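Here it is: the structure, laid out below.
Only a single protein chain was left out; the remaining protein chains are all shown in position.
Presenting subunit A:
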Amino acid sequence: MLEALIGVTFVAALLVLLAPDEWAGRLAFAFSLLPFAGSLYLWSGFDGAGNALTGGDIAYATQIEWLEVGGRTVSWFVGVDGISLPLVVLTTFLVPLAIVSAWTPIDSRQSQFYGLMLFMEANLLGVFTALDFFLWFVFWEAVLVPMYFLIGIWGGPRRKYAAIKFFVYTNAASLLMFIGFMSLTFALGDSVSSFALPEITAAIADGGLGTWFNISPDRIAMVAFLAMFLGFAVKVPIVPFHTWLPDAHVEAPTPVSVLLAGVLLKMGTYALLRFNFTMLPDQASALAIPIAAVAVISVIYGAMLALAQKDLKRIVAYSSVSSMGYVILGLIVFTEYGVGGATFQMVAHGLISGLMFMAVGVIYNATHTRMVGDMSGMADRMPVAVGILVAGAFGYMGLPLMAGFAGEFFIFVGSFAAPALPYAPIFTALAMFGIVIVAGYLLSAMQSTLFGPFELETDYEVGPAPFHDVAPLAVLLVAIIVLGVAPDIFFEMIRDAAVPVVEGVTVDG
């Protein structure tokens, strides 16, 4: 099933690449509905239980041997559990909307653009479903290539710099992570016979790590944990590895920003959850305080940076750094609600940040500026788009009954009295303070740009946005509200998969 999902997306990408520019956009949208329908079908028939890595029932699992290296088999091994399925649905849901939002701004080399978007979607689906390290790594790296082109070709004035910076940062991070993971597999020696993640997780839990090049197992585990943590931290991004993000976001065209914030950042948190926190829970809890500290710093510092920005897109970009800090905090506390809430927040933030970037893009399409000081009173000219933007911003601030509230609420519930994290209430309280800053910058930015008398120096005619610009915004808003009102549609399965992770950690005292 999953291979059909990924395969269809790949074929769609190829067909769109070969299509003429004039209707590449419509064709890509039509094709992108196929994986979405497929993922809904997978959701409806989902029968997984527990966590895929800790011996739970994996839904739609397929395992076909691919090749053998050094006595270990590499296989095509895909499957989903309660953590990955919501992210699969999120990906297939966001891509069609992002494609529609590209119809207005993308006006050159369309078939290449939409082809690359679908190509990236296929690889993202691979990242979230692969359960073999090699397969996963191939997809993980393959996401970078289309992203590099999407920023580099269709980006803003400093696109070349942003594309190279993105590519170099994330590639260097991947290498570090790869070395970290490889040192684990070497230390495992003969206790594993494949690169399948469940088998490796089980072997580590059973104490399979041995001495390698005279390094003790504990030290290897710690080094591997740090290497992988740093590698993923760039992707998430966690302060101080976040500097590529604002550049990439500001230069990337709107639909690419939507996927970058909505899905690509989740690759980092997803991988942290899968590799660092599920495979090496003891190392994670040994480092609980520093990790919680960087999480809280990301929340506060990201929000402060957002407060200082004048560019609407930069504001949203930095606020993503802040939101990802919550996710890290939720993961490190190792409680049912913390880990589950963090996963839920990945989905919620994917939808909300997608909405924000898209709305800013719609305004930019009309005004050709994103600077806070340049415009005011946009609500008069673009009432519907602005209305949805305001609703999305309240979602960001954590308005109850919207998805962002549910995610953050779960995280705080989980983190406040976390046994695995000393001083948990203090960390939680500090992180909560971030919400206040979020409200501060979003409200002040909205007030000066959206409300008041209309003012903008421009030669362009600024009127209501076209239907196909606003429709994806409305769809996203509905999704955010649905997920906020009924979080259980995802949270139920997420919690089921999060509990084994929490049980993996041994808490002292």
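Odds and ends about this structure:
Criterion: a residue touches a chain if its C-beta (ideal position, glycine included) is under 8 Å from a C-beta of that chain, and two chains touch if they have at least 3 such contacts; residues count from 1.
One rule holds for everything that comes next: contacts and distances are computed from a predicted model.
For the chain of the complex excluded from view, the name given in UniProt is "Proton-translocating NADH-quinone oxidoreductase, chain N" [choices: "ChsH2 C-terminal OB-fold domain-containing protein", "Proton-translocating NADH-quinone oxidoreductase, chain N", "MgtE integral membrane region" or "Acetyl-CoA C-acetyltransferase"]. Taking the complete complex into account, A:Val69 is the one of A:Leu40, A:Val69 or A:Ala417 that touches the chain left out. Only one of A:Arg159, A:Lys235, A:His249 or A:Arg495 touches the absent chain when the whole complex is considered: A:Arg159.
Counting the whole complex, the residues of subunit A in touch with the unshown chain are 65-70, 109, 112, 123, 137-138, 140-142, 144-145, 149, 152-153, 159-160, 163-164, 167, 171-172, 175, 179, 186, 213.
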